[in-house]
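Note that one protein chain of the assembly has been removed; the remaining protein chains are unaltered in position.
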Amino acid sequence: MKKVDENSRIKTSMGTLTEDSITVRGNDLVNDLIGKVDTAALLFLEITGRLPNELENTLLNAMIVAIAEHGMMPSVIAARLTLMGAPESFQGAIASGLLGAGDVFVGPTSNVARLLQVEAKEFPGTKTETAKKIVELYETRNQRIPGLGHPHHLIDPRSEKLLAMQSALSAPSAYTELMLEVQRIASKRRGRHLTFNAVAAVGSIASDIGIDWRAVRGIGLVARTIGLIGHVFEEIGNPSAQVIWSLVQENTDYSDPTGDES
Amino acid sequence: MKKVDENSRIKTSMGTLTEDSITVRGNDLVNDLIGKVDTAALLFLEITGRLPNELENTLLNAMIVAIAEHGMMPSVIAARLTLMGAPESFQGAIASGLLGAGDVFVGPTSNVARLLQVEAKEFPGTKTETAKKIVELYETRNQRIPGLGHPHHLIDPRSEKLLAMQSALSAPSAYTELMLEVQRIASKRRGRHLTFNAVAAVGSIASDIGIDWRAVRGIGLVARTIGLIGHVFEEIGNPSAQVIWSLVQENTDYSDPTGDES
Amino acid sequence: MKKVDENSRIKTSMGTLTEDSITVRGNDLVNDLIGKVDTAALLFLEITGRLPNELENTLLNAMIVAIAEHGMMPSVIAARLTLMGAPESFQGAIASGLLGAGDVFVGPTSNVARLLQVEAKEFPGTKTETAKKIVELYETRNQRIPGLGHPHHLIDPRSEKLLAMQSALSAPSAYTELMLEVQRIASKRRGRHLTFNAVAAVGSIASDIGIDWRAVRGIGLVARTIGLIGHVFEEIGNPSAQVIWSLVQENTDYSDPTGDES
Partner (left out) sequence: MKKVDENSRIKTSMGTLTEDSITVRGNDLVNDLIGKVDTAALLFLEITGRLPNELENTLLNAMIVAIAEHGMMPSVIAARLTLMGAPESFQGAIASGLLGAGDVFVGPTSNVARLLQVEAKEFPGTKTETAKKIVELYETRNQRIPGLGHPHHLIDPRSEKLLAMQSALSAPSAYTELMLEVQRIASKRRGRHLTFNAVAAVGSIASDIGIDWRAVRGIGLVARTIGLIGHVFEEIGNPSAQVIWSLVQENTDYSDPTGDES
């Protein structure tokens, strides 16, 4: 057995247990947290290492609530089908659904935050100057700007609501204002209104309350977990997986891979 | 193509989208929920179909906060090791950790709730009579009663705190009182104090605020998701997976399976 | 830092690396395995600690091939939907699909093997006596016997094929014969033919080639992984997740949970 090098210690500042206490990021769990902070505050503490102030707490709750439940989404369908095959594992169904919370559906909130927290830092200047450079950067890369556009709506009522709350609370808003400027300039250059959607609102407001862009997708993961728990519990009592499966079977056409069957 | 039978429709009461609105379990998302309810209230709504009152909301937050973060737990280690191999997938690391939230670590809260909501119903009578029958039932089955016992502590400070909150709020407590009676009787018959641990507190109080036993483990899953997000984000900035892997390698002895080759 | 106790070493006989060699369960990977054994033989080695003989190898391949691909199964649909949300994670889509390989779809092969390897051991006697006791045991428990019955077919052509191979190879068949006797007696008592389905064939033949009942579901997991890889790769080139999602949306009826709001 090799001697374990003192330099090879595992370091964490998340939490620790002793005989007498549980410490969560510098706070005594029993005396300082339970009954004193809510679920969103705990998430904020986990990510940032400090407890949120009241407006940060309120906005984080609002963002989680805004994106948790949208009915029969792909991740929900996956979780329900997984439960049908493995009813012994509630957590397996939830995990199955969470695995779809990737670059397409949840990741874009982190991409908005990266645009604001990282990419925009390359372009110092006025808000308008920075926003213009950002729009040009995405044009050069031939990439869609995350958070802008919606298949059906010119305004996203969730964004409106979140922005109205941010304003009513007089919360920090520099990142959000920059993102709105990006929206304005991009809309003008594209010659049509690009909706400031919920992804843009979450990515911007999360940035304004101090959440690192790489952790922003954590907001979506908590929201998804909650939505998935609701759906999986409904599936236990009122299953729809069998109907979904039959629907898919009835609407599937098989063809041989060689393509030459007659 | 078969015609889809009207009787084979998928039914849900979780949520729905129209052109103009998002409905979450009977509530208008934008007008009734965002900014008006917090994350725990949304979880309660998802599971029960109604919004919690203030004391239900407070207790649900307290339970989630109580069990979210305990440092380097097995699920956290799994998530960190997963991130090392797949840094492109934040959600994959979270899902990997959640998959350990099964019968041993998170499931027991549901088992406490099942004991109270289902098994105890078979034994009507006074609280003491019912508790005695329950203890006998587990003795007959030669099964440990979930939620009782702790390797180190006679009292679990998290349980004390949660029970004190329940009492201070004058919240419903019939299930909790039954579980405490189960603890007293089981301790007497075993001839030693069995700790009323955090699992017992969560299973009991969740039952008292109306959460179905099959959904009780959802509380632990939300708490775990939050804790895992914190650890995975720390791992991105200050990785420890390599050290963990080396530690395991250094402390592993390999032997041939047959044990006799020369 | 506590001293690591020599008694607390991690023990494994799976494999190990040194500067010069890789050992897999007592075999030198490069000289004894690569190019000399096939994929199924490796699975057999992983589970049993020894390489299979030729008939064991043949039968294990046949079982994997028999259950790998059945078109648009629930796990496949889940994996495709997961890929739509997280195209960056091939492995996440596979994992999502594997999570449905639980007690309902893949677990029953292990249940057949447990019936044969564990439960039947409680009833020594002739094959017929043991089978009769087993059938009675399941009747007493009011439980379906795993592996028997099929919604549409009196014979399962995959079972016929696997049993014919076992016979042609003069492979050990004591467990299979016991399971067939269980089928005969159960059919007689139920007054109708119970199909000896593919689950029964895999559980029985796996037992006959020496695979522990707890590892039998590994056969299904390898088979599923292969099937899922095919479907996920097809999904990358010819996606159907969007159509599936639309189908589900179009066929979903939402109702408020309380059912009474106006």
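By written order: A, B and C. Residues from 1 in each chain.
Keep this in mind: contacts are C-beta pairs under 8 Å (C-beta built on N, C-alpha and C of every residue); 3 or more make two chains touch, one makes a residue touch a chain.
Computed from a prediction, not measured in an experiment: that's the story for all the values here.
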item	value
Visible chains that the absent chain touches, using the contact criterion stated earlier	A, B, C
Chain C residues touching the omitted chain (full complex)	1-2, 4, 8-17, 19, 21-22, 24-25, 29-30, 33-35, 37-40, 42-43, 45-47, 58, 61-62, 64-66, 68-72, 76, 89-92, 94-96, 98-102, 106, 152, 157-158, 160-162, 165, 212, 214-215, 217-218, 221-222, 225-227, 229-231, 233-234, 236, 238, 240, 243-244, 246-247, 250-251
Touch residues of chain B, complete complex, unshown partner	1, 4, 6, 9, 71-75, 77-79, 81-89, 92-93, 95-96, 99-107, 240-241, 243-245, 247-249, 251-252, 254
Interface residues of chain A (partner: the chain not displayed)	4, 8-16, 23, 25-26, 49-50, 86, 88-89, 91-92, 95, 99, 248, 251-258, 261
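The rule we apply is simple: only the chains that are shown with their structure count from here on.
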item	value
Chain copies touching (chain A, chain B) - same or different residues, decided at half shared	same
Centroid spacing, where centroids are CA-atom means, of chain A and chain C in whole angstrom	36
Mean-CA-position distance for chain C and chain B (Å)	29
Gap in Å, rounded to a whole number, between the CA centres of chain B and chain A	22
Contacts with two or more other chains, residues of chain C listed in rising order	4, 9, 86, 88-89, 92, 95, 99, 248, 251-252, 254
